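The next block holds one structure in the form of structure tokens; read it before the comments.
Missing here is one protein chain; the remaining ones are kept as they sit in the complex.
Up next, chain A:
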Amino acid sequence: MGETIIEKIIRHNTGKSVKPGDIVTVNVDRVMIHDIFIPFVAEKFEEMGFSKLYDPEKVILIYDHLVPASQLDDTRHFRIGDAFAAKYGMPHVHRSDGICHQLMTEAGYVKPGDVVFGTDSHTTTYGCVGAFSSGIGYTEMASILGTGTMWIKVPETIKVVIEGELPANVMSKDIILRLIGDLGADGATYKTLEFFGSTVDNMSVASRMTMSNMAVEAGAKCALFTPDEKTARYCDIELNDYQKSLKGDADAVYVRTLTYRAEDFVPVMACPSQVDKIRDVSTLEGIPIDQVFIGSCTNGRLEDLAAAAEVLKGQKVADYVKLIVTPASRKIYKQAMDLGIMETLAEAGAIITHPGCGLCCGRTGGILSDGERVVATNNRNFLGRMGTSKVEIFLASPRTAAACAVAGKIVTPK
């Protein structure tokens, strides 16, 4: 019987063949903790009676949601994090380098075939390089820090096949939004997504990252791409035999298969306030907007900023619209400067901020108030996420977001 990618990863990790529904204990290759949850992880870890980390080398602490502090209490999180890292000898602490999910892959902490857990729901992101990664809470994180293991139920897999060439105004964000709309916000709950087809084969790792990142919005436990030459270059490794084997077998069992033609995709938005409320941008044209946000772990990468700059070159952001651009990491910030992308964005009237989670979780500058509308490239449009509960959040690709910033209203990008 053939295996899906997730079944191969779990077999390699546990040394036992598995089938969906089996409950197994996996050995954890890496963990990620971010600033919001480190105080709770630290407290639970000691309450559980542990006195050392299972492997300090495997524990990554990243400050991103609260950096730089916007409320007086926020600095407490950094103090507790620094003290925990010093006490238990953690070598990997990032205090202002960018968003956790960007750094985990960019800094080489995650490799194809790894098993990784993080205290953030968008930990599914690392499926872009073929890693089994998923979000957990702080109590569970504390128990992994002590034991190096976690119990999981082997998930069923949904196969997603996309063949062909995407229209020029469509980005991978439009694909994953459409998919979430088709699956529904709970359509992949407890399940894995596995991507196939020439369209995803031709995608950059950054584009795949957007899709793995947002898979959790359909409830997915993880979202896997087959590691290829692009993955190897991105991770700066040669794929070993195990990593090369991470393809879904032809006779593997899938619970469901969804097939798309790339040419059929159009720019779409997730409308307030459900991520699965997907509409073609063409049906929303003319709705006035107050703000545009381009950034986040979903769409704050170099190709996203470049797509925005292409639209904004020689243009001006509309009067009364605030365009806020937040690179996902310091490295991306620097690359975008070197390539003149930042200059183009600044000349068009963008407010460029430090790398971090920024507006996405409504914890730093740029929040909105009652009756205002924002077009944003992040992953959630829940009530109250970016200001009051009467703010309307439309999720879109960076290309669509940039076009809306120029028009001052919702428009379809060219």
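One rule holds for everything that comes next: a residue touches a chain if its C-beta (ideal position, glycine included) is under 8 Å from a C-beta of that chain, and two chains touch if they have at least 3 such contacts; residues count from 1.
Simple rule for what comes next: contacts and distances are computed from a predicted model.
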Undepicted complex member, UniProt protein name, chosen from "Spermidine/putrescine-binding periplasmic protein", "ATP synthase subunit a", "FtsX-like permease family protein" or "3-isopropylmalate dehydratase small subunit": "3-isopropylmalate dehydratase small subunit"
Contact with the hidden chain (one of A:Val161, A:Ala185, A:Ala232 or A:Ala318): A:Ala185
Full-complex contact with the absent chain, from A:Arg30, A:Lys221, A:Arg301 or A:Arg373: A:Lys221
Chain A residues touching the omitted chain (full complex): 23, 36-37, 40, 44, 47-50, 66, 71, 73-74, 76-77, 118-121, 123, 134-140, 142-143, 146-147, 151, 185-186, 189-190, 219, 221, 274, 361-363, 380, 382-385, 389
